[in-house]
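Removed from the display is one protein chain of the complex; every other protein chain stays in position.
Naming follows writing order (A and B), and every chain is counted from residue 1.
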Amino acid sequence: MLPMLEKRRTLAGVMSWIGLGILVAFILIAVLAPIIAPYPAVGPNSQFLTPPNPLCGACAPPSFSHWMGTDNLGQDVLTRVLWGAQTSLEVMAIGVILALAVGFPVGLYSGYVGGSIDKTILLVMDSVYAFPGLLLAALVAAMLGKGPFNIGIAITVIYIPLYYRVTRNQTLSVREETYVEAARSLGARPWTIMWLYIGYNVLITIPVIFALSAADAILTAAGLSYLGLGIQLPTPDWGLDLSVAQQFLTDGVWWTSFFPGLMIILLTVGLSFLGEGLNDLINPLLKKGRA
Amino acid sequence: MPRRGSLLAYGLTRLILALPMLLILLTVVFAVLRIIPGDPIYALYGGRAPLSVIMALRHQLGLDKPYWQQYVTYIVQIFTGNFGISLGAHYGGQSVITVIVQKLPATIELSIGSMIVASTIGISVGLISGINRDKVVDVVGRLYGTTIFVIPVFWLGLMLQLLFAVDLRWLPVNSRFDISPSPPATITGLYTIDSLLAGRLDLFVIAIRHLALPCLTLGLVLSGFFAKTVRANLLRTINADYVEAARARGIKERTIISRYAFKNALIPVITVLGLEFAILFAGAVLTETTFNWDGMGRLLIDSIEVQDYPLIQGTIIIFSFIIVLISILVDILSGVIDPRVRY
Partner (left out) sequence: MPSLWQRQKKLIIAIVVIAILAVGAVSAALLLRPPSQFTIPLWYNSDGHYGDTEPTVAQVIASAIEKTGKINVQLKSEPWAQYTTDFGNGNLPFFLLGWYPDYFDADDYASPFLGTAGAASLGSEYSNSTMDNWLAWEAGNSSSTVRSQLFTQIQTQLASDVPYIPLFEGKANIVYKNGINGVFLHPVAFRYFFMSNTNNPNTLNVGTTDRIKSLDPAYAYDYFSIEIINQIFDTLLVYSPTNTTLLPGLAATVPSIGNGVSSDLKTWTYTLRTPLPTFSDGNVINSTVVKKSIIRAITLNLPGSAAFLLSQVGELGNTTSTANPKFTINIDTPDPNTIVFHLHQPVGFFNQLMAFSVSAPVPIYGPNAYNMTGAQPTQLNKVVGSGPYKLTAYTQDQSLTLTKNPSYYGPAIYGTSGFASVPIIGTVNVKSESTATQLKNDIVAGAIDMAYRTLNPQDITSLQIQASSLGLKVDFGASPQIRYLVFNVKTAPFNNVLLRRAIAYAVDRSLIINNVFNSQVDPLWTMIPTVMNYSIPVFQLIYGSVPNLTQAGNLLSQYGLSIFQTLDISKNHL
């Protein structure tokens, strides 16, 4: 039994490290994009003035000078894909971190104190949770305006209830644990109990939710851009470029939609691996008590 | 948590709790819509009419009254079942309920079809994966579960459409039905059911052919979640104490799996269904746009475009109400099947 457990956890560990590696790679790309991108991200550049391709403006398939080809305005797809990492990571980071910053403490508080306060907050959170996420984000984005920062905030709203719920549930189960009772009986103050004991253990589960909701945030942002309600041109963004590129798909122009789509899939798969792997590592530990 | 025994009390409690929830939602939506810059009457004319005409119309429709007054009127109307009249360019003049009732069956049909596809594929993959734990099949299954979920649904839809409809011409490109013959007479609004009720097998086949690609798209994306959950539950069940006991008594592994593990692994999947429906509605918006599917998702996006307040509010309320209803039903269902799950 034990060797199997070890092997299983190693597999989960491998998944986690792969996922983490992908995430780090994307962060590096985002930070280094201004340096490593071969062309300006926003055109149209001089290529636009050469005889255009009637099927898609100034687009050209992947070649030696343009590894991922060019889009209908002559903009280099590789460049836009690299810069797009910045936009995506910014949206994801803001969206998810803000949600965590709000949902986590509120969930902690709500789960610990219980009673009618807890019920009320739960009601409000559930109301927001019942709302189709994409559309809530669309409405908030319409309210705030369309820059990457504002889209990030719009996406935040969807994930607050998620963090809240997970934290609250964990808090509810953890607060009955014996060591919390022990701490309370020793006279520790409520805030101390909450933050030190419960908070620390609940914090363990957060990275899992973080990774998975980050993947979802990227997809939501892409969906918003696809519907025309998210990031606006000419900001390089994978979802946006995908939405523009889909017009040309039926004319045999595959590279303008393939590469941005591939990036979305790679990043979300990486985050998904990370979340899954961590989940497998952490949950068995929690169930079997402290190792 | 202390257990409440009666299922009826549980169901009723949830239902009653749903009402204030919907009220909060309605208030939030009302407020957000009024804060967003933009006005439906301007959108109606797009600059083609003199400003005096626009102002006169706003006054006629009560849009220049203070917000709290509009809010109170609206809430009172909702409680009498009047969801208002659409202000927008697309459905102007029609009652919101009428429009929603027209569009809802399309989304229901798409949802049910996608659920069937998702659960069939997902459960199969999850079971096969779980049984063959740590073998290659399992790794493939786990990868599938993790990866398929994160493929953008509009991208997948477009790829499938290109392959099956445009290149191979096996299936129709889009829409709910062919141009002719006409769809079956409306009884439920679901073309599949209505054509069967009318005894027209040919219409049924047409409806199914049109359902195929959208349901496949959405179903594939959702199946990942099913696969993961079923696999996890199966593993938990296989290693559970009572199964260990059965093993110790010498019962064959195959019998254990088929008699105990399968059934108990599938039960928690029902609780997942409620969550899946919420995700499904979000995915439905994108699928409906890609496949020219005339349902609620498209309706909502169109109303947001022209800021048709009554229609947006009505659609969101109905959407949320359905999700809440489904999650209550699912909870009751799992409470019936497995009494331990009760709140």
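Worth a mention:
In this text, a residue touches a chain if its C-beta (ideal position, glycine included) is under 8 Å from a C-beta of that chain, and two chains touch if they have at least 3 such contacts.
Keep in mind it's a predicted model, so treat the numbers as computed, not measured.
In the complete assembly, the contact with the undisplayed chain comes from B:Leu51, out of B:Ala9, B:Ala31 or B:Leu51.
The chain omitted from view is touched by exactly one of B:His90, B:Arg133, B:Arg209 or B:Arg236, namely B:His90.
Listed here are the chain A residues that touch the chain not shown: 9, 13, 16-17, 20, 23-24, 27, 30-31, 34, 42-44, 48, 52, 54-58, 72-73, 86, 89-90, 93-94, 97, 142, 146, 204, 207, 210, 227-229, 232-234, 244, 246-251, 274, 278, 281-282, 285, 291. The chain not shown here touches chain B at positions 36-54, 57, 60-61, 87, 89-94, 102, 158, 161, 165-166, 169, 172-177, 179-180, 182-183, 288-294, 298, 304-307.
The rule we apply is simple: only the chains that are shown with their structure count from here on.
The geometric centre of chain A is 22 Å away from that of chain B, both derived from CA atoms. Taken together, the chain A residues at the contact with chain B in this complex read 4, 7-8, 11, 123-124, 126-135, 138-140, 142-143, 172, 215, 219, 222-223, 226-227, 229, 239, 242, 246, 249-250, 257, 261, 264-265, 268-269, 271-273, 276. On the side of chain B, the complex with chain A involves touching residues 1, 17, 20-22, 24-25, 28-29, 32-33, 35-36, 38, 134, 142, 146-147, 149-155, 158, 162, 166, 228, 278, 281-282, 285-286, 289, 300-301, 304, 316, 319-320, 323-324.
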